[in-house]
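Moving on, here comes chain A:
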Amino acid sequence: MLTLPCPNCGAPVTFRSPALPNRVCDHCRSMLVRSDAGVGIAGQGAALPFDVSPIQIGTRGRFDGRAFEVIGRVRWSWDDGSWNEWLCLFEGGAHGWLGEAMGDFMMTFERPLAEVRSAELDRIARGAPALPGRKAEIDGEELAIADARQVSCIAAEGELPFTALPGWTIYSVDLKAASGRAASLQREGDEAWFYDGRYVTLAELSANNLRAIEGWTMPRYG
Partner candidate 1 sequence: MADAAVAQPAAKALSCPNCGGTVTLRAAGYSVTVACEYCASILDVSQPEVRLVTRYNEKASRLAIPLGTRGTLDGTEWEVVGWMARDDSGYPWEEFLLFNPYHGYRWLIEQRGGWSFGEQLTRTPEGSWGGLKVDGESYKPFFADGTARVTDVVGEFYWRVKRGDTVRTDDWVRPGAMLSREADGKEVNWSRSRWVPAATIAAAFGVAAGGKPWPPLPHQPSPALPFVKGGIVIAILAFLALLVGASITGGGRSLWNGSIAIAADGRDQQATVGPIELTRPYQRVRVSADVPALSNGWVDLDYTLVDRKNQASYTASKAAERYTGRDSDGDWSEGDQTAGADFAALPAGTYDLVIDYKGNNWVDPNKSSGNFWDPGAGEQTPDWRRDAVQPQVNISVRSRGGAGGGVFVLMLILIVLPLGAGFLIHARFEGARRGESDFASGGDDG
Partner candidate 2 sequence: MRTSIFLYGLWCLAIVGLFMVANTYAWSPFADGRQGPRGSGGGVIFVGGPNHK
């Protein structure tokens, strides 16, 4: 835990984990990066557009028996809409992403592509286009490519493992299995990242400290 003044506005900002070097200043929305030399400014973030997501920074829950807390978010957009990826910090320091799109939630964790060893994913990672409907076998389970598109970052908040500035554009491929398993491959230039997980519900996560939304009864889970 490290608390420093924001180099831009002076407001105190807290870095919780060395694995998460990025932080958006709550006050001035500067994208800050922590390094051995101190805290620098990587760019200027944007205000998050109004939405009625039930998740907020500070929402807590449990996934597969492990407690987590939401500490950051990136809002992505594509041609036909936008969605949130909430960064969840688990006990022990690991982190996962709680994706929120079209009212559904999925929890995914980054996995090295080399470990996944899927020919189809490797092809896409090397620059081939992903074709919806094509199959990829991962850990003996067949996943189908649901969609593939260019996505850009609209805004971000809280702590993050990378610098996500407005306008940052990557290629994103979603995969789904019959079992409810969900995965995605993200590619930027020569680099690719793979995230693997499954669909979840807020009830299943025993999510609490949800965002209060005017006129709606907040469910109590757990």
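Everything that follows uses one rule, which is that a residue touches a chain if its C-beta (ideal position, glycine included) is under 8 Å from a C-beta of that chain, and two chains touch if they have at least 3 such contacts; residues count from 1.
Criterion applied: all candidates are chains of the complex that A comes from, given by their letters.
Predicted, not measured: the structure shown is a model, and the values here were computed from it.
> Which of the candidates 1 or 2 touches chain A in this complex?
1
> Name, in rising order, each residue of chain A that touches candidate 1 in their complex.
Its residues touching candidate 1 are 49-54, 77, 80-82, 84, 102-104, 106, 132, 146-147, 176-180, 182, 199, 202, 208-219.
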